[in-house]
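The other protein chains are all here in position, but one chain of the complex has been omitted.
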Amino acid sequence: MTIAQIIFLIVAAGTLASAVIVVTTPNLVHAALWLVSTLFGVAVVFALLNAGFLAVVQVVVYIGAIAILFIFAVMLTRREQRDFGQQMNRFWWLGALVAVATFAGLAAMLQSWSGLSGAAAADLPIGFDSVGALGDALISPQAFVLPFEVASVLLLAALVGAVYVAFNRK
Amino acid sequence: MQNEWLYIGLFIIVGMIIPTAAIGVSWLLAPKKPNSIKSSTYECGMETVGPNWVQFKAQYYIYALVFLVFDVETVFLFPWAVSLGRLSLFAVVEGIVFILILIAGLAYTWRKGMLEWA
Partner (left out) sequence: MNLWNDPVHVIADWLGGLLGGLGMPPAVATVLLALLGIVILASALMVLDIFLVWVERKVVARFQDRLGPNRVGPYGLIQPFADIIKLIIKEDITPDGADKPVFNLAPLLSLMSVLILWAIIPLAPLVLGVDLNVSLLYLVAAGAIGTLSIIMAGWASNNKYALIGAYRQVAVLVSFEIPMITTLLIPTVLSGSMGLKAITESQGIWYVVLSPLGAFIFLTAAIAELGRTPFDMNEAESEIVAGFHIEYTGMKFGLFYAGELLHAFTFGGFLAILFFGGYRLFGLENLGPAVAAAILLAKAMIGYWVIMWIKYTLMRIRIDHMLTFNWKFLTPLAFTLLMVTALVNALLRDSGTGVYVAGMFFSNVLLGWIALEIARRHARSARDKHERTGPVLETVRRQA
């Protein structure tokens, strides 16, 4: 086992544990903070995979914006910041079944994926400009220029929708 | 290179250990004599009225929402800016169209009065 694998296992365990706490803790702000821990774990996994851009974006967008939004939502819209309801209902076994089935399905699919069984992918050449390559791909007409512009329209729709909902509540 | 991220990870760990050590030293040396008045919530000497975790202006939430959209936008713009130097004017125009569409969103928010602190 290499050092990277050991780090991965520790981080993955931490990420999963925080994810479990997110759904079990009754304190909603704690849940949001544990969610931050989960998201940070995912960022570390991206970094381990050598995907630096995604790792940083994960922190900037998910921790810097979405987690803050969650915490604001909890603090600003609810009188009680605790959840007094039952954690489980009587169909918990159904949920567990679906989760296990999904995991089994994914595992079976990955089993036959060549990337997992074959040789490890070659390292990127030293000095490879991954962000520049991403930029080239985003604006090259042969590649992803249309999705790039559509993303902008999507963000616009999200903004208009959010404003509309908030406006009507006001 | 993973080594870069290993370095960052080590830096984060050291960055957590140093303040922890400072608090630890203080914890060893400082007196500890709590009493109920000393550890009550400080509000300029006044007694706290009602629960402390209060609900607050929803306007803060709107700002966070608008921020989220623009945050995601700028993330898209960084790769664009990096490869701009190599590319033609067409690429610049694409980026400008991208920004203009989002400025339309800002204008809509502005027009609807969502940016007012009211």
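So that you can tell them apart, the chains are marked A and B in the order they are listed, and the count of residues begins at 1 in each.
The rule is short, and it goes like this: contacts are C-beta pairs under 8 Å (C-beta built on N, C-alpha and C of every residue); 3 or more make two chains touch, one makes a residue touch a chain.
Predicted, not measured: the structure shown is a model, and the values here were computed from it.
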| item | value |
| --- | --- |
| Residues from chain A at the interface with the omitted partner, ascending | 3, 29-30, 33, 36, 52-53, 56-57, 59-60, 63-65, 67-68, 71-72, 75, 129-132 |
| Contact set of chain B toward the excluded chain (per top definition) | 3-4, 6-8, 10-12, 14-16, 18-20, 22-23, 25-27, 29-34, 36, 38-44, 48, 52-54, 56-57, 60, 63-64, 66-67, 70-71, 74-75, 77-78, 81-86, 88-89, 92, 95-96, 99-100, 102-103, 106, 110, 115-117 |
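In this text, only the chains that are shown with their structure count from here on.
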| item | value |
| --- | --- |
| Centroid spacing, where centroids are CA-atom means, of chain A and chain B in whole angstrom | 18 |
| Complex interface listing, chain A residues touching chain B | 4, 7, 44, 47-48, 50, 52-53, 55, 57, 60-61, 64-66, 68-69, 72-73, 75-79, 81, 126, 129, 131-136, 138-139, 141, 145, 148-149, 151-153, 155-156, 158-160, 162-163, 166-167, 169-170 |
| Residues on chain B engaged by chain A in the complex (per definition of touch) | 1-2, 4-5, 8-9, 53, 55-58, 60-62, 64-69, 71-73, 75-76, 78-84, 86-87, 90-91, 94-95, 97-98, 101-102, 104-105, 108-109, 112-114 |
